[in-house]
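Of the protein chains in this complex, one is absent; all others appear in place.
Think of it as A, B and C in the order they're written, each chain with its own count starting at 1.
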Amino acid sequence: MFKKLDTDYAGAAVDKNASRLSVSILVAGLLVLLVTALLGYDAHDVGLEPLVTQSIELSGVTNPVTAVLLNFRAYDTLLEIAVLLIVVIAVLPIDDRRTAFFRRVAETKHDLVLSALQRWIAPALVIFAGYLLWAGAYQPGGAFQAGALLAGACVLLFQGGTYRINYTSSIARLLLVIGLIIFVAVGLALIWVEGSLLTYPLESSSILILLIEACATISIAIALASLYSSLFDTAFPAVNMGKNESIT
Amino acid sequence: MSLTMVFDALLILSMLTLGWMSIFSVSLFRCIVFFVCLGLLATIAWGQLGAFDVAIAEAAIGAGITGALLLAAWNQIRPLVAKDSDMVETNQSVAQEHV
Amino acid sequence: MNGLSSSLFLPAIVFLPLIASIIAFLVGRNRLQGRINMLFALLQFLLVILTTVLFLSEQSYQSSRYVIGGWGAPLGIDLVVDGFSILMIALTGLLTLLISAYSTSYFSEQFSSEQKGLRFWPLWWLLIAGLNALFVSGDAFNIYVCLEIIGLSAAALVAIQGTRAALEAALRYLLVGLLGSLFYLLAIAILYRTHGTLDLMQIAASADNGLPDKVAMILIAIGLLLKIALFPLHFWLPQAHANAPTPVSAILSALVVKASLYVLIKFWFDILGETTTFGASQVLGALGGAAILYGSWSAFRATQLKVLIAYSTVAQLGYIFLLFPLSKYAVGGSSFSGSASQAAIYFIVAHACAKAAMFLSAGNLILSQGNGEIAQLKGIATREPLNVLVFAIAGISLIGLPPSAGFIAKWLLLTTSIESGQWWWVIVVIAGGLFGAMYLFKVLGLAFTSGTVDTGQGNKQPREHVSGVMTAVAMILAIITLALGFNAEFILNISNPIVEASSV
Partner (left out) sequence: MTSELLYMIAGLGLFSIGLSGVLIAGHVMRKILALNVMGVGIFMFLIALARKSESVFDPVPHAMVLTGIVIAVAGTALALNLMVRIHNIDETELERTRQESAKPEKIEL
């Protein structure tokens, strides 16, 4: 099953060595077990919904999902941003802080569709991302959605190769971790102020949540965009590192 | 059986089919396309279930960014030219273009 | 809770490595990098020592809680620490300090791997943060996030070498880890549906012997056994542990597999203890027994030094799984207490120290020899006497010969299996010891043989001089292994109340 990892592009859809019969029997058995456990037993009647509704006034935001993500269970969200950072560190090329963060590469072929997309869609995406971030406090939206949209705008802008971001420059590094830094700093500062980790004071909780969300949005956007360009850009050293090593 | 139930059932059936096809389709490219479609249907399903926050995230991250990542990786691993003899030359010319 | 409480330090244990990783990521290439990381390792160690001492001085050995955000259990996330987790935290703190010291030398310019060090340090600290966060977590979903941090950073660390073998091992490790986490996540979803809470204590309080809880336990067991690499699911481990850089191999074998084991033990005995039965535990025990025999045999047949040690980890994990059949299963549910759990805890500590020592000394031998072929080690004892000595001490502990920590751990296992009347495990344990002796003496025998194999080729290879720090760290770990064996009563006295306290 995992003994040999198949990387042959033209290979068969199904691994020849895997036993289809035993796998389908096993999976079907598991599915029957799961469905029986689901149908025969009732769910907990309310879950945590009443508790959230009860405490939402103290959370500083009115969107319950944002309240759970950035106040009640903010610790999970903090660790989740760390997960994103792990992948970025693993994927980024080693070090290249001499080239500037943002630079213009020589003019390439002019693509009408692409430039139209860049001109019209990308700014709209940026504005919509800002709206989602701002509106996340009281309606669906928030840092992750906004970050993903912003990353989409980044990808679109740098698709043509006219402009390029150097994701390993010092500025990019700072932007990549700014979300985590602010999150950790606010969390630890609140031990000092309120006596407990990530306990927001009632009067300033909404502004602190917005601050954390804004920084997280930037980090998530840059992180997702760098993950994309690590795969897309053939000039990106991380992908080509293997090539160089095997040649030398 | 109400109309929404019929809609739900159709949505679920097509999602299960797309789930299957996004793994076992003949070509990898089709797999990716089907997976992005699955993500878009999932967005509708989450909206249907009242999870609008998740629906936006699914559309942006689940279908959008994941789809872009998958396509970019596919672009890297697909064979450039089917003919074996031409392959070396094409590779070199492609490499020159990028340099 | 008045006065200074150990729970005050729980958030710091998680946040200090996080800050260290941020700084390591921002600083990048710098002369001071090694010193900064050593400073953080020392700070981390002091913090852990302080927490442990405070916990032990609280006499009651009761689990203490830290409430994040002031919300309290069902709504917010609580950090919980009990005897077992404080032991794991202390072990993590100790190994972090020693292996960090080793890594500053390993990733220095001397061995031309400074470039890799730039990627190593942030990932290393994130891995440590994930481990610590897992050990203090009291929330089922938080454990999922921690498992992902550990899985992703471990896979990324394995890939650091950049060779094809390392990349493939890392990819396989990553896919297996993701699969295991998904099983765990589905189990959490089912538990949340039935109990309406994510807090472990509250799940434990309302858990019964119903089908949903049983299914959740099965899913958790499958997912975590994949990550622990119990015998039929061990296929990914040898390559991943053998192809990683030496410090990473050490931490993977010593702690990362144990982290998943920690979660499994928590669920099996404490949280979903009502669902587990004697029959199911016999299955796990049988798999453990098979792992001992198969792992030892594969280790004996290995031709690469690191692959041998990795297979030895597969075998040693099998011993710890004898915990499951040897524990007492009452009608009201099983509990993590008594002599079986004491043996398991002792085994975890002993194996962590011995295996880390063994991997580090093996890494030194490989650096000195130029490659990892076992056959090339002939006569290396004359050139690297200290490292061979460390290897031998670690080997003695793994075989279970006196005086070593491994001996006491095995002795506890043997007496427990005789006490509980399950004599068949005695045979497995003794046979495993014999197999272990076979593969370790194969290496040691070669190392002490005088003269070198095909001298002409051997001299041509560039031999790097192993730095003093790297040998010293391995030596310290070996001494700790021996000390744990000599001071058995001391450790047992400490671990006894710990075991009592960790049972609910």
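To be clear about the criterion, a contact is a pair of C-beta atoms (placed from the backbone, for glycine too) under 8 Å apart; a residue touches a chain by one contact, two chains touch by 3 or more.
This one's a predicted model, so the numbers in the text were calculated from it and none came from an experiment.
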Residue, one of C:Asp82, C:Glu148, C:Asp213 or C:Glu384, that touches the chain absent here: C:Glu148
Omitted-chain contact residue, chosen from C:Leu175, C:Val426 or C:Val469: C:Leu175
Touching residues on subunit C - with respect to the absent chain: 141, 145, 148, 152, 155-156, 159, 162, 164, 167-168, 170-171, 174-175, 178-179, 182, 185-186, 189, 192-193, 198
Positions on subunit A where the hidden chain makes contact: 1, 5-9, 11-16, 18, 20, 23-24, 27-28, 30-31, 34-35, 38-39, 43, 45-49, 52, 64-65, 67-69, 73, 76-77, 80, 83-84, 86-87, 90-91, 142, 144, 220, 224, 227, 230-231, 238-243, 246-247
Residue ranges of subunit B at the interface with the undisplayed chain: 4-5, 8-9, 12, 15-16, 19-20, 22-24, 28, 31-32, 35, 38-39, 42, 45-46, 49-51, 53-54, 57-58, 61-62, 65-66, 69-70, 72-74, 76-77, 88, 91
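Note that only the chains that are shown with their structure count from here on.
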Rounded Å distance, subunit A centre to subunit B centre (Cα mean): 18
Distance between chain centroids, defined by C-alpha means - subunit B, subunit C (Å): 38
Computed distance of Cα centres, subunit C from subunit A, in Å: 29
Numbers and ranges of subunit B residues touching at least 2 other chains: none
Subunit A: positions in contact with at least two other chains: none
Partner subunit A, residues of subunit B touching it in the complex: 23-26, 28, 52-57, 60-61, 64-65, 68-69, 72-73, 75-79, 98
Subunit A residues within the subunit C interface of the complex: 2-3, 5, 33-34, 36-38, 40-41, 43-48, 51-52, 55, 71-76, 79-80, 82-83, 85-87, 89-90, 92, 94-95, 97, 170, 173-174, 176-177, 180-181, 184, 187-188, 191, 194, 196-200, 241-242, 245-246
In the complex, subunit A residues that touch subunit B: 7, 9-10, 13-14, 63, 65-66, 132, 140-142, 144-145, 148-149, 151-152, 155, 224, 227-228, 231-232, 234-235, 239
